[in-house]
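All protein chains but one are shown at their positions in the complex.
Then we have chain A:
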Amino acid sequence: MTTAPASTATTVLEMRDLSVSFPTETGTVSAVDGAALDLAAGEIVGMVGESGCGKSVTGMSIAGLLPGSARVTGSVRLNGTELVGARESALRRVRGREIAYIFQEPMTSLNPVLTVGRQIGEVLQVHERMSRRAAHARAVELLTLVGIPSATHRVGAYPHQLSGGMRQRVMIAMAVACGPKVLVADEPTTALDVTVQAGILQVLRDLRDRLGTSILIITHDLGVIADIADRVVVMYAGRVVERAPVTDLFARPYHHYTAGLLSASPKPGRHASTARLAEIPGLVPVLSTQPDACTFADRCPAADARCRESAPPLEVAGDGTDHLAACWHPCPPQPREANR
């Protein structure tokens, strides 16, 4: 129970000191600064933060999906193989078979003029060198796996013939076609209704349970995190500001941004006549360079001179477990929800 790093023998993905910046017309924009995270076999890690916090860029950098203009430094190791700076041909072997992605809007990720069976089959024909017939049969199995009823019939459907939830299930089927060890799901349920979302989250959980897939789920929805994640990474302005097992994070946030996010969302049983939502004043900054300071200081109720003069490191918080936070003045252990 000392300060042992989270990585154990089963760590599949190891990200260290990842930084990403983009040159733009008005100068460089720093999107990610020194992000670190581990993903163990069969683990679901949730990455949370508001738009502009660098969640998606972090996710896409894992298998080199960022545009060529992005400057990426640091290290992302998949089972020991370095992916940052790897050649495109090497990355191509990794994508699909080792790492797969699911994006937010399935309609823009699916080809509208091919049946879903062809699209899933294509993955198998390219990566697994399957025959077209075998790929088709496997596509039916995959559609069944992700909970699409009458898969033998639906395999011939075009994307527009399916509902949003079905399309997202097709995306998941494509993503897991080659049995990847790591699945990156970027806001997979954001475009969907809650009753459909519940089904998609169930599919992701099933995949983890049955195939042992490790999942990095990127979302801004704390409810989704509470439902599915084993561990949580909170990002703010390109930095990881807190990292903890899910129950620890919700029960005892150390970073003021995490605490702010948790108390900003309405709680069951609360009405405006008796309660008020906590607001986080200000905006997520767009940074050209990462300052040696806490980037949340301008919005933080606890910030002082120290926060503006040096960046707090991500350190073990509290009683030395798997809970890390980057804050000079961590939140006191306040019972936010003393009597619910």
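Keep in mind that, in the parts below, a contact is a pair of C-beta atoms (placed from the backbone, for glycine too) under 8 Å apart; a residue touches a chain by one contact, two chains touch by 3 or more; residues count from 1.
Here is the rule we go by: contacts and distances are computed from a predicted model.
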One chain isn't displayed here; going by UniProt, is it "Response regulator", "Ferredoxin-NADP reductase", "Multisubunit sodium/proton antiporter, MrpG subunit" or "ATP-binding cassette domain-containing protein"?
"ATP-binding cassette domain-containing protein"
Among the options A:Arg93, A:Arg132, A:Arg270 or A:Arg306, the absent chain makes contact with A:Arg270
Can you work out which residue in A:Leu262, A:Cys294 or A:Ala311 touches the chain that's missing from view?
A:Leu262
The listed residue (A:Gly156, A:Gly223 or A:Pro333) that touches the chain absent from the view is A:Gly223
Specify the residue from the set A:Met107, A:Ala278 or A:Ala302 that touches the hidden chain.
A:Ala278
Where does chain A touch the missing chain, residue by residue?
50-51, 149, 163-166, 169, 193-199, 201-202, 220-227, 229, 246-247, 250-251, 260-262, 264-273, 275-280, 283-284
